[in-house]
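Every protein chain of the complex appears in place save one, which is left out.
A and B label the chains in the order they appear, each numbered from 1.
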Amino acid sequence: MAKSWKMPKWFYQLGSPRWFYDISGRLLPWFSVAAGVLLIAGAVWGLAFAPADYQQGNSFRIIYIHVPSAVLAQSCYMLMAVAGAINLIWKMKVADMIATCCAPIGISLAILALATGAIWGKPTWGAWWVWDARLTSMLILLFLFIGVYALHSAIEDEVTAGKAAAVLSLVGLVNIPIIKYSVEWWNTLHQASTFKVTEKPTMPPEMYLPLILMVVGFYCFFAVTLMMRTRAEVLRREKRAGWVRELVEAN
Amino acid sequence: MYFSSFAELVAMEGHGPYVWTCYAIALTVILFNLISPILKRRHFFTVQGRILRRERQQKQQQQL
Partner (left out) sequence: MTKEAVVQGGEPQESSAELSLSRVFLIALRRDLLLAYRRRSDLVNPLVFFIMVATLFPLGVSPEPVFLSEVAAGVVWVAALLATLLSMDSLFRSDFDDGTLEQLLVSPQPMALLVVAKVCSHWLISGFPLTVLAPLLGVMLFLPSEGMTALVLSLLLGTPTLSLIGAIGAGLTVGLRKGGVLITVLVMPLYIPVLIFGTGAVQAAVAGLPIGGYLAILGAILALGFVLAPLAIAAALRISVSN
């Protein structure tokens, strides 16, 4: 089942933990600044300067947190599955480390999306939780993340744990379209009126520009936190390597 | 600015608690995701530094 297509040389260089550590060290400052600027600008714009929604009033401003975290949670899962697949096919350590670090980040992002979605629901629909398609799908995504994390923690050997988690995240990836379709379909059956929570294309630019800032800012933040976590993981796994020892000496 | 005063910004026409709670939770999640790897890294260097120092001492003792 493990087919290895011949890849260009730079692809295999990606697999070197040391190379990843060096390059992430150089990228971190840039992404951190970008994340900080975008998030602060987006939040201030969205909170203070964007107009309130006609129907929902000021609670609409929660969109600037809810939508980016939901988008990021989904992207995080996809990255986790792809990194896991790369680990399974080409047995790259760095891919395994990235996949491992995606799980806890994804869990926190999914919880953020769910919490903000639920809090948004109270002034909008009068209830702390509604079984609408998007929230339910996000809840299932959270379960998928927790499953991958739990499986990884349960297996003692790191390499085996990474491979098992990769298989599970791939199975989940295949299922995600099916789950989304079935939940949306289920929702249309059981909801008397469909509340469209977010992003009508008719949002004026004063409303969706800060949203774009926040989404890009969240992506930068995700890159920052993933790189930081993976760097810590690289150090931990490669602690016997010479270059790591030199780093320890320097500190 | 959309609001005419800072007090109005906080109150947000009654929706204030909801909006500000969400942003507070977001800030907590962001900070957690930034602090957790930093702590791991610091812990790693502390522990490894200790181990390295001990190995060096043992080597010196063996040479003596």
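Here is the rule we go by: contacts are C-beta pairs under 8 Å (C-beta built on N, C-alpha and C of every residue); 3 or more make two chains touch, one makes a residue touch a chain.
This structure is a prediction, so every number in the text was calculated from the model and none was measured.
For the omitted chain, the shown partners it touches in the full complex are A.
The residue from A:52, A:111 or A:179 that touches the chain not shown here is A:179.
Contact with the omitted chain, checked across A:14, A:78, A:170 or A:209, is made by A:170.
On the side of chain A, the interface with the absent chain consists of residues 1, 88, 140, 143-144, 146-147, 150-151, 154-155, 157, 160, 163-164, 167-168, 170-172, 174-175, 178-179, 181-183, 185-186, 189, using the contact rule stated above.
Keep this in mind: only the chains that are shown with their structure count from here on.
Look at where the CA atoms of chain A average out and do the same for chain B: the two points lie 18 Å apart.
Interface residues of chain A facing chain B in the complex, by the touch rule stated above, are 39, 43, 47-52, 57-59, 61-62, 65-66, 69, 105, 108-109, 111-112, 115-116, 119-120, 122-123, 221, 224-225, 228-229, 231-232, 235-236, 239, 244-245, 247-249, 251.
Against chain A, in their complex, chain B makes its touches with residues 1-3, 9, 12-16, 18-19, 21-23, 25-26, 29-30, 32-34, 36-38, 40-41, 44-45, 48-49, 52.
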